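The complex appears here minus one protein chain, its other protein chains still in place.
In this document, chain identifiers A and B correspond to the written order of the chains, with residue numbering beginning at 1 in each.
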Amino acid sequence: MEPRTSPEIGGMGHSVKRKEDGRFLRGQGKYVDDVVLPGMLYLDIVRSPYAHAKILSIDDSKAMAIPGVLAVITGKTLEQYGLHWMPTLMSDTQMVLPVDKVMHQGQEVAAVLATSRYIAADGIQAVEVDYEPLPVVVDPFKALLPDATVLRTDKEGKKDNHIWHWEAGDRAGTEEAFKNAEVTVTQDIYIPRINVASIETCGCVASFNKVDGKLTVWMTTQAPHAIRTVFALVAGHVGLSEEKIRIIAPDIGGGFGGKVPVYPGYVIAVAASVLTGKPVKWIEDRMENLQAASFARDYHITAELAGKKDGTLEALRFKTVADHGYTDAAANPSKFPAGLFHIATGSYDFKKAFMEVDAAYTNKPPGGIAYRCSFRVTEAVHAIERMVDIYAHELKMDPADLRKKNFIKEAQFPYKSQFGFEYDSGNYAAALDLAMQRIGYDELRKEQEEKRAKGELMGIGISSFTEIVGAGPSKHYDILGIKMFDSCELRVHPTGKAMARFGTKSQGQGHETTYAQIIAEELGIPSAHIAVEEGDTDTAPYGLGTYASRSTPVAGAAAAIAARKVRDKARKIAAYLLEVSEEDLEWEPGKFSVKGSPSKAKTIQEIALAAYTNHPPGMEAGLEAVNYYDPPNLTYPFGSYICVVDIDRGTGQVKVRRFVAVDDCGNIINPMIVEGQIHGGLTMGLAPALYEEINYDAYGNIQGGSLMDYLVPTSMETPAWETDKTYTPSPHHPLGTKGVGESATVGAPAAIANAVVDALWHLGVRHVDIPITPPKVWKLLADAGVAE
Amino acid sequence: MRINVKVNGEAREADVEPRLLLVHFLREDLGLTGTHIGCDTTSCGACTIVLDGKAIKSCTAFAVQANDRDVLTVEGLEKNGKLDRIQEGFHEEHGLQCGFCTPGMMMTSYALLQTNPTPTEGDIRVGISGNLCRCTGYVNIVKAIQYAAQKPAQ
Partner (left out) sequence: MIPASFDYSSPGTLAEAIALLQQHGADAKILAGGQSLIPLMKLRMAAPKHIVDINRIADLSYIREEDGHLAIGAMTREADIDASALIRERYPILHDTASVIADPLVRNMSTVGGNLAHADPANDHPATMLALGAEIVATGPGGARTIAVTDLFTGPFTTSLNADEILTEIRIPIAKVRSGGAYLKVERKVGDFPAAAVAVQIAFNGSTIASAGIGLTNVGATPIKAVRAEQALVGKAPDDGVIQEAARIASEEAEPSEDLRGPVDYKRSLVRVLTARALRQAIARANGGS
């Protein structure tokens, strides 16, 4: 992919080194916990040890006796202001602080406000809460039974724990297809809870100015504008008004979806600041983060495929129970409570498909999509790629051959899936072929045969995923009613430099570099001369933020369109300066020249100066543009990953020997940054595949509630990832680019799981739920009589 | 308790509670917020600094333990406006994304190269195994340290 601009301009395709590095390398990043304001107070939170309990009393006398403890805020405090409950992003309701009962272990019960972090920590130890435990519901299937304890007693008339039912596809047609199929394959697949555990936890500094009524909140948020509007709607009745709310997302130490929800801690901190008129800082500990912040996954899927004996796939049917915790606080587009799970027909040309999802309340923390999942696409891809592999193995067909047989062909794009998505472009076979070539697939299969004969366990797993990102077209996509456009406001200064502000918010994706490259591509202004800003709602144009890999597809498009608007005006100015008509001008990056007389030209810098010093009569001065981009469709990155594992028959440990990832995200802005995203994404795919899991015992006690037991991979567990690319541009995106941030997390777990099952299939193993831990593997080996 | 700590070459004096964690002393008493906190069980390494030449987790030491000792934090890597080879390596090899683990990761790398100037990839991976990163998948961090190892120490 040859760049069209010179390295000096640094447009698309150049691996421009990151502009944001300067401050991070020097320890001068400004994260929320680095914000220090005069008179700042500290908030710490008392949390429930019980998963379900009535609150009989809260005694704050000992806490209040500690010098430096200023207040203990409870649900009763907030109830006076109508702030004890708040809406979730899925239009459910969530407690900020409880008045009657708690519904998950780790839930906020009271908050201590103190003059120092250390005193606040002493304070929470001294608050005495009297609980009356209630029956706990942790199994979502049991939660949906008629005799289950009803959790949401706060909802008038609610007599069960069923949140919603959602379905898509052709139920009757699919049933027919299954009835008539030569082969059907069924498998229950459980994808457990995980927590994205960005190295920076969540927090905020809320600062309310009593004089002018302005609330400023520095917050770990991926979507600052949405937060501002939500705060205005939720707290309008206590005097907060949207023009007087400023949300600042400063540097953020990783988001991955975990910093989208509105956490109770934020709201309590805001309330405390409004009440005291002082800045209030709340930063959660890691254990609080693991035990209360938004989880991801927790899908119980019964998956079925139907097809022919020759390997032709025909129909797909999924039935899913979604464990949402005690309230639906996922952050999906409102029409799609199961997110984009219906991408599950994946890369394959199914003739019929149907799926249904039922969500259940349980006594667990709320959430659902906070781990780089593209709105439930990780779940969908895991399920389809496992099923395709099971189908292949049952037929004794090579899993690569089966995939190729069923891939949507290049000529079929744009492709309308059975679930109504129009895939923009794809070339699945090319990606798989490249992956197979890079890993030496045929030699590996030979090696596997030889090893198997000697009793050694080696497996090869493939994942050929289709991703779906860039939410989304206003026709179908909104969050709490706000459409999912995004925006760029671009200004070119007299000296030919530029500034661009966006409605998105990077948490490490490198927007200060990549957005500048897009504008450099369109205008020929060197990307080094383009300053990019995000995250301050007082200055940034409105946008829905950065998550679900939507920045490049949506805000990146806005940048291109805004830059093109600027270029259109620049053309008019150039025509005026050169005394020709616009049609007589030719554009190359950085300048307009007269056709046939290339020495008669004006650079973009000269044009910029003229916009302020010598603009055409009748035209407004200045050189700027805004674009709010409403994408016509989502984009569909894809890839093929192949993983090789060796299994230790004595310990059950799975070692990833090699992992080749071929990704296709269309045209690439910055290859270096894309590769970094893939490395990180793959590691976040490895983690749930082999290590990470959050479970609850029958009493709702968390297992895996600290980093001692929640196993985030180190450099030792993480293989040396091998990456490669194919390039299939998006026909509808102005830059042909698709977005890539989550692809690797989406595609990788199935490749690893498929490799393990492939290693063990001959022993009678057809499926293993992730995380595939050594004890799980050992048990399978022992049962098959081949454990060392 | 009165303590005297040399931080990034400068003598710093303060009166602190014995329970004050070294990381809080650096971040809040001295305003050196480059050192970060990522966990509460000594598991993540975001708080890594160099104490008397050894990379340690500053969240698992009291400030009083640093009395009369030498602390180097990320703010002390750059000398006379010139980035340390480690910082250069992280920039050139895209060894950071969100930047939150980066100070700790670089301090560990700095100390690693002091004791092992020519580490293998295996040595590097062992060396940084106490520092978690969620963004990079470690590949480019390894490359960053290999880059730095090729350059002379400052």
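By our rule, a residue touches a chain if its C-beta (ideal position, glycine included) is under 8 Å from a C-beta of that chain, and two chains touch if they have at least 3 such contacts.
Note that the structure is predicted; figures quoted are calculated from it, not measured.
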Out of A:Gly169, A:Pro713 or A:Pro749, only one touches the absent chain, namely A:Pro713
Given B:Thr33, B:Thr48 or B:Thr73, the correct residue touching the omitted chain is B:Thr48
In the full complex, subunit B touches the hidden chain through residues 1, 17-19, 21, 40-43, 45, 48, 54-57, 59-62, 64-65, 67, 108, 115, 126-127, 129-131
It is residues of subunit A that touch the chain not shown, namely 117-118, 121-122, 125, 285, 650-653, 691, 703-704, 708-709, 711, 713-714, 716-717, 773-775, 778-779, 782, 787-788
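In this section, only the chains that are shown with their structure count from here on.
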Per the touch rule, the subunit B residues reaching subunit A in their complex are 17, 19-20, 24, 27-28, 31-41, 43-44, 46, 73-75, 77-78, 83, 87, 90-92, 94, 96-103, 106, 121, 124-126, 128-142
Note: in the complex, subunit A contacts subunit B through residues 17-18, 20-21, 23-29, 31, 33-34, 36, 117-118, 196-201, 251-254, 256, 285-287, 507-510, 672-673, 675-684, 706-708, 712, 714-716, 718, 720-721
